[in-house]
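Note that this is a trimmed complex: some chains were dropped, and none of the rest were shifted.
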Amino acid sequence: MDRALPSLYFLWLKLLEVEDGFILQTRCLDAGEQSIEFQQPPGGASTIIPMLLCVLTVSDRCSQGLMTDTAGPAVADLLRQHWPGSRVANALVPDKEDEIIARLLEWSSMHASLILTVGGTGLSPRDRTPEATVRILDRLVPGIAEAMRAIGSAKNQFAWLSRGIAGLRGSTLIVNLPGSKRGAEESLSAVIPLLNHAIEVAGGGQNHPS
Amino acid sequence: MDRALPSLYFLWLKLLEVEDGFILQTRCLDAGEQSIEFQQPPGGASTIIPMLLCVLTVSDRCSQGLMTDTAGPAVADLLRQHWPGSRVANALVPDKEDEIIARLLEWSSMHASLILTVGGTGLSPRDRTPEATVRILDRLVPGIAEAMRAIGSAKNQFAWLSRGIAGLRGSTLIVNLPGSKRGAEESLSAVIPLLNHAIEVAGGGQNHPS
């Protein structure tokens, strides 16, 4: 019982074959339902391919039409404001792991620079966004989630209860935000400078000194 | 070697059959030794079933009778003070993963709202409470442990060394506290408002905005 942790990553390596099958299957299921909307950069013609930034609202009630999603659009507005030349895609899914995963895989395969999920990070029985996210990450970036909670708790102590995680799939940075409009905006604003730097480094554009 | 993390949760899903066998076995071993004491709510007759709150002291020396457990009773007193109408159960086990797990499974199967472990979170060779706990959690709540360390370190920098974790099994919130009386009391006091909110949300009684 004394040697517990060693095999974690070793094991993952052994499972790639199975996992790849799973990913392919998930993506096929999703293929018929994609409806990404791109916002053209305001500055007109550019020779550089603009960054793709994505917002995925995760909410049973919003996806059933019982509630209007205000947090997702607010997050998308913040992205357009901080990265004015970028394309911003958005989508809405219920609190179902398979649907969350399908969208994360789709956008990361399109080499999105950043995917922000909004919602499903709480302790309600249906909240499973972090569990879906961790399944498709290559590398964790624990400090982004720690920063959102530590900085957020100065204004609202319940920020500590967000179970959100952050990490990379390839060069795509994926970050879980809480589902309330205020919580999502505050969490994102707390880490905007970090995300800017992280995206640049993850894309291979700079060697960050850590 | 480049795709490391994806299969983590996928893998767990595949192992449920084996795991369920393990859990059943563990619980059978424990069935003969349960001795939970319930404290009746002071307010007299109530039509609402009172919450079950549990304290598990994990200590080789206390369980051998070489030391008296003062931290566990102090934690139980704090629980009675903050949730006056609740039932408080307590138990004492040595630093053995199987015995810790058996008790956590028993109490969560009884739909306890909260289980606090006390002890076994340090770096001594025998300290394995977090390793036992993670084996039976469904969902992690990393911010509760981060808060205990970050807030606790303002008074005592060694609070950073507690390896405690927190998370949910079903609707039961499980949190690891350090084993010293002062450390356990301070860690718990730092997060009492969070736990109150977390219990309510995890039980399905409220939709926390994150």
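When the chains are written out, they are named A and B in that same order, and each has its own residue count from 1.
Everything that follows uses one rule, which is that a contact is a pair of C-beta atoms (placed from the backbone, for glycine too) under 8 Å apart; a residue touches a chain by one contact, two chains touch by 3 or more.
For clarity, every value in this text was computed on a predicted model and none was experimentally measured.
The full homomeric assembly consists of 3 copies of the same chain, 2 of which are present in the displayed coordinates.
By definition in this document, only the chains that are shown with their structure count from here on.
Look at where the CA atoms of subunit A average out and do the same for subunit B: the two points lie 30 Å apart.
Residues 1-11, 97-98, 128, 131, 139-144, 146-147, 150, 168, 171, 173, 191, 193-194, 197-198, 201-202, 204, 207-210 of subunit B are the ones that touch subunit A when the two sit in their complex. Listing the residues of subunit A that touch subunit B in their complex gives 1, 4, 8-9, 11-13, 15-16, 18-19, 22-23, 121-125, 127-128, 130-131, 134-140, 145-146, 149-150, 153, 157-165, 167, 178-180, 182-183.
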